[in-house]
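Apart from one protein chain that is not included, each protein chain of the complex appears where it belongs.
First chain written, first letter: the chains are A, B and C, and each begins at residue 1.
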Amino acid sequence: MARVGVFVCFCGANIADYVDVPQVVEEVKKIREVKYAVEYKYMCSDPGQQMIRDAIVNNRLTSVVVAACSPRMHEKTFRKALSDAGMNPYLLEVANIREHSSWVHQKDKKAATEKAMDLCRMAVAKSIANEQLFEISVPVTKRALVIGGGIAGIQAALDIADARIPVVLVEKSPSIGGKMAQLDETFPTLDCSQCILTPKMVDVASHPFIELIPYSEVLELQGFVGNYKAKIRKKASYVNFKTCTGCGACWQKCPVKVPNEYNMGLDKRRAIYTPFPQAVPNKPVIDAEHCTMLQKGKCGICAKVCQPGAIDYTMQDEVIEREIGAVVVATGYDLWDPKPYEEYGVGRFKDIITSLEFERMVSANGPTNGVPVRPSDGKVPKNVVFIKCIGSRDEAKGIEYCSKICCMYTTKHTILLHHKVHDSHSYVFYMDIRAAGKGYEEFVHKAQVDTHATYLRGRVSKIYKKGDKLMVRGEDAQIGQVVEVEADLVVLATAVTSPHDNPELARLLGISYDKHGFLSEAHPKLRPVETAKAGIFLAGCTQAPKDIPETVAQASACAAKVCGLFAGDTLKKDPMISTVNTEFCSGCQNCVNVCPYGAIVTDEVPFGHGSKEMRTVAKINEGVCQGCGSCVAICRSMAINLAGFTDPQIINEIVSI
Amino acid sequence: MEATTDQLVSIEKPAITAPPDWEPVIIGILCNWCSYAGSDLTGTSRLQYPPNIRIIRVPCSSRVDPWFLVKSLQTTADGVLVSGCHPGDCHYISGNYYARRRFLVTKNLLNFLGFHEDRVQFSWVSAAEGPKFAKVVAKVTEDVKKLGPLHLYKKENFSK
Amino acid sequence: MDYTNQIREIATKLFAEGKIDVFVGYRTTGFDGNQVPVLINGPGEADRLVFTDQSVFNLVNYLKHEHTRRKRVGLVVKGCDSRSLNLLLTEGQVKRENLYVVGIACEGVVDEKGEKLQNCTECVVPDPVVADVVLTPAGIRAGTPAPAVPKPYNVNPDVEKLLALPLAERTEYFEEIFESCIRCNACRHSCPLCYCAKCCIDQETATLYHGANTTSSAFHALVTWSLHLAGRCVDCRNCEKACPRGLPLHLLHKQNEQVIYRNFQEHLAGVVEGDRGAFYKYSLRDPDDFIM
Partner (left out) sequence: MSFSTYITDQAGLRKFYEALVNTMETYAPVEKFGRYDFKKVATVDECDPDSPIAATQSIKPLYFPRSAKVMKYTATSAGTEVSETDGDPLAVKRAVIGVKHCDARGLQVLDKVYNWDYIDTDYQQRRLNTILVSARCDRAGTHCFCTSLDYDVENLDAADIAIVNGGDGKIYLSARTQKGEDLMKSGVAGHLSGVTDGSEAAPMKKQFEDFSASFRLKMDYAEVNGNLSKIFDSPEFENVSANCVSCNTCAFICPTCHCFKISDEKIRDTGVRYKSYDSCNNGYFTLMAGGHNPRPVKYRRWRQRAMHKFVYYKERFGENLCVGCGKCTIACPVNISIFEVVNQVALAPVEE
C-alpha cells in the first residue's frame, strides 16, 4: 500500500498567517495512505529538505506531498530532494497552498485552512497514482542549421562554428549579407555597413565549420530536437561554383538587362549576375526567368566567354539532406508596400521613394554612386521630405505595431543627405521620436542640430504635384496648423513586416507565428530566442522588428542556446510525455492527426500473442513529444496516457476533494 | 416572489434551497502555462477571491477530457471551471482550439441533459491576467452559489 | 425499394469471380417480415439475401468483427451506412481494397408498422458516399465518385421539443432514460463506429469510477459515449434499435450533431472522405463567446 509523506510549509508567515498549518497536518494524518505528516517553517530551506530526505528513508515512503508554494516555483527543488534520498523524483506532488490559498483568502482563515486541507488531500490522492518516471535521453546530432544569411544568420553561424560545431547556413539569394549589405552607414555611429559586414561574410565563407549553401531553401524538416533531418533544395544556378573563378567576364558580356534587386530596381543588372560586388560567394548565377538561352535557347554568350567553362545550362534543382540537431531561423524581414497611401500619390509620382531606395542612392556603391537624385529627372534634390510611420502604427492602412528602426534610420538619412548635398534641407514628418537605445537620443539630437532639419510633428494628409515639385500637405500638431512643404523628393519610412513566406516556413518547421507573420518565441520575456518546439531558435527580425545590435545579440544568444543544447552527447528530456498502450490502441490515428508536433507515428504490432497478422497502432516519438496531452483527451480507446497527468491521477484529484 | 418564465426555464431539478452555511465546491482545471500561471499571479498579487475553487493542474486545456467534467459534477463538484490560454497563445500551438470545440459541445450536452449552463464554465486566462482570474473565479462561484447544491446524477456515496 | 434480385446476382457473381470471401447482407427471419443481418460464405447461400425497405440494420458494424477481419467482404450499404464506412476507412479500420460495397440509393427504411423511420425522414445524405456500385430505381450505376450532395439539414423535432422545455422537465425526462438504462452496452456494440478494444463505458475499464450499474453510472457512460461519437455519429440509429429498454438514444447524438452543425461550418460526419470528425480539427473562427 502506498505510504505517503506530507510536508506542510509555513513559508514563514506567508502561509502560516492565513492557514492553520498544524490543523492541516492533523487533517491529512487522517488519510489512510498518509504515514507521515509534518509542518516546518521553510520546507525549501536546507533543513526543510533534510526533513524530507530523512522521512523518506525512515518511513519507507512511496510518494511525497509538499504543501507549499506553487509547483512552478519549487517543484524542481523538491524533486531534487527526493532524488537525493534515493527516491524517484516524479513521485513528488506539490499542493499549492500559498498562491492558491493563503495569499488569496487572507480574510478568511477558516476557509483558507479548509481549502488547504482539500488541496493536500488532492495532492495525496494524485501522488498515490504517481509512477516512477525516468528522464529520457535522446542522442544528438551536433550540427546546426541556420536559415537565412543576413546579419543574424551570419552572426549565429559564426558563433556556433567558433565553438567547433558544424553549421549549415542556407541562404535564399545568391549571396549572404541580407538587408544589412544594402545599407550605407549604420546608426548611431555612422560606421560603414559594408565595412563591418563584409569581413564577417568572408569569415563565413572560409570557416572550416560552416557549410554555406547559397541560392537554396529548406523544403522539409523532420524529426525532433537533436535529431532533425532537413531537406534543402539547391536552386539551379547554371554556374558550376567549383570551377567558376568569379572573374565577371560573363555578366559583363550578358546582353539581357534586368532591374537590379540589390539597388531596389533603381538600375539594371544582367541575367547572369552577382548581386553586388562584395557578394559571398562571389560567384554569378543565371536568372533563368530572364536568360534568353534558358528561355528561348538562343544566346549562350556567357558560356562562350567563360574560360573555365563553368556555365552549365542543363543544371537542375538539387535536393540535399542534412542531419542536424538544432535550427536557427533568421529569415529577416520584408518592407511594407506603401501602395495603400494613395493620397500620397504612391506609384503615381516618381519622386516618392522608400527609405531603402534612398539608402541605396546615398550608398557609394549604389546606382547613383552615392548622390541622391530625383528619379524623375535625375536632378539632385534640395528639399527632401521624410515621412515616418508609413504603415507602422496605422491600424487603418498598415499594421498596429511600431517598426522600431524607422526613427533612427530616418535621422541617419537626414545626416546622409546633409553630407552628400550640403545645401539641402530635410523636413521630417513624425508621430513620435522613439530613440531608446545606447547613444540613440544623442544621435537624434546631434542630427537635428547639425543638419538643421525641420521636424514637424503630424501626419501628412496629401501630396500633390505642382510643376516639377511635390507639395506635401500635413499638420504640424505643435502649432496646430496645416503646413505645406515644397519638396523635390519625398522619402517614405516604410514599415518592417515579417517575410511573406514566414507562415509557410513556420508550418514546415512546426512552429507558430503571430498574426503579423512574425515567428513566435516560447516566452516573451524569459525564453525570447526559443520557439515552442525544442531545438528551434529565432534570431533577428523574423521574430519582431529590431535593429542591428539587438539582432546580433539575439543571434549570439541563439548560438549560446545551440551550444548549450549540444554540450552533452545526449539530451535529457522531461519524461512527462504521452505513452501508448498498444493493447488497447485501435489504430484510428486521430492522435497522429491532432499532435501539434508530429510526435506520433504509426507502428505495427501482432494482433494477438504469437499472431503473424499485424495491426497498426500509434507510437510516440519520445524525443518529439512535448507532453501537451491533446492526444490523450481525444483517444477514445483510452490507450494513450500522459505520464504525470494520467487519467487515474486526475480523477483521484477530482474525487478526493 | 414568483419566478419569471425565464427563470423557470433555467431552474434545475430538484430546486433545493441550500442550507444557510452551504458553500459550493468549484473544480478549476487550469492549463499549466497560462491559467495556472495566471492563478499564481493572482496569488503573488494578493488579489482576493472566493475560497470555493479547488485547482487541478493540467499541461494544456486540450488535456481536459470531457469526462473529467462529468466526473467532477457527479462526485465532488457543484460547478466546474476550465481555463486555458487565449486563442493563438497556446503553449502547444493548437491545443486550446481542439479543446474549445469539445467544450462547446460538452457544455451544450450537459445543459440539454438538465445541468444549468453556469455549472460548467470556461475562460481564457493568460499568465498575465491575475486580476481576470480572480474575477472569473468570483463570477463562477457566485453563479453556482445562486444555483444551489448540485444533485443531478450524483454518486450514491457522495456526501459532504 | 426492393433490390433483392440485384443483390443476389451481385453476390453470386462476386463469389464466382473469387472477389470476396464473405458477403454481408440481410435475410428474412420468416415471420413479421422481420429482417436480420446474415453473413454469406458462398454463392450457394446467395438466395438467402434480401433487400427491401425493412433492411434496417447498419451492416458496417460487421466490419469490426473478427469474422470479416482477414477477409474480402462484400456488403450492402445505405446512405447513412456508407458514411460510417467512410469514417472507418479514414480511421484505418478497414482497407478499401478488401471491400466490395454495394450501395443503395436509399429511399428510407421502415419500422415494423411500416412507417418510415425518423432518421430516414431527416436524412441528409441518402445516396451512398462510398460504393463500388449503386443500386437505384433507374438501374445500376458505378459507385465512385459518388455524388454526395447533402440535402437541406433537418433539425430533429424531438431535440427541439426538449430544448424548449424548462430545464427541470427536461431533467425529469432524461432521468427516466438514465434510470432505465441497464448498461448492457448493446448501444456501443451495435454502433458501427465503436470499435475500440477498450471502451470508456465498459465497466471493466474504470471499476473505481463508474463500474456500477446505477443511474449515475449510466449517465456517465452514455454522456461520455455520446461525446466520443459527437461529430462522427451518422445517425443510423443502430444503437437505438439495439437498446433493450427502448431508450431514445438518438436524442444525445442529435443534440451533439446539431450543435456541431450549427457551430462548426455545417460539419456532417462521414460525408467527406478523409474527414475524421468535428473534434479532430478546428477553425480559428470557432465560437468563442461562451468562454469568459
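By definition in this document, a contact is a pair of C-beta atoms (placed from the backbone, for glycine too) under 8 Å apart; a residue touches a chain by one contact, two chains touch by 3 or more.
These numbers come from a predicted model, not from an experiment.
Novice: Among the chains present, which touch the one that was left out?
Specialist: A, B, C
Novice: Of C:Arg72, C:Lys116, C:His189 or C:Arg262, which one is in contact with the hidden chain?
Specialist: The one listed residue touching the chain not shown is C:His189.
Novice: Tell me which of C:Pro43, C:Gly92 or C:Gly211 is the one touching the absent chain.
Specialist: Reading the full complex, the residue touching the unseen chain is C:Gly211.
Novice: Need a quick check: the contact residues on subunit B for the chain that isn't drawn.
Specialist: Residues 75-76, 155-160 of subunit B touch the chain that is not shown.
Novice: By the contact criterion defined above, which parts of subunit A meet the unshown chain? Give residue numbers in ascending order.
Specialist: 29-32, 34, 121, 583, 608, 655-657
Novice: Considering the entire assembly, which residues of subunit C contact the chain that has been omitted?
Specialist: Here the touching residues of subunit C are 29, 31-32, 34, 36-39, 57, 61-62, 65-67, 176-177, 180, 182-186, 188-190, 202-204, 207-214, 217, 238, 241-242, 244-248.
The working rule: only the chains that are shown with their structure count from here on.
Novice: At least two other chains touched by the same residue of subunit A: list those residues.
Specialist: Residues 594, 634, 651, 655.
Novice: Could you check subunit B for residues that touch two or more other chains and list them?
Specialist: 71, 94, 98, 102
Novice: How about subunit C: which of its residues touch subunit A in the complex?
Specialist: 70, 91-93, 195-200, 205, 208-209, 228, 276-277, 279-281
Novice: Which residues of subunit A touch subunit B in the complex?
Specialist: 70-73, 96, 98-101, 103-108, 111-112, 114-115, 118-119, 122, 511-512, 514-515, 522, 532, 576, 594, 596-597, 626-630, 632-634, 642, 645, 647, 650-651, 653-657
Novice: Which residues of subunit B touch subunit A once you look at their complex with the stated criterion?
Specialist: Where subunit B meets subunit A, its residues are 23, 25, 27, 32, 36-37, 39-40, 42-44, 46-49, 51, 54-60, 62-65, 68, 71-72, 75-77, 88, 91-95, 98-99, 102, 134.
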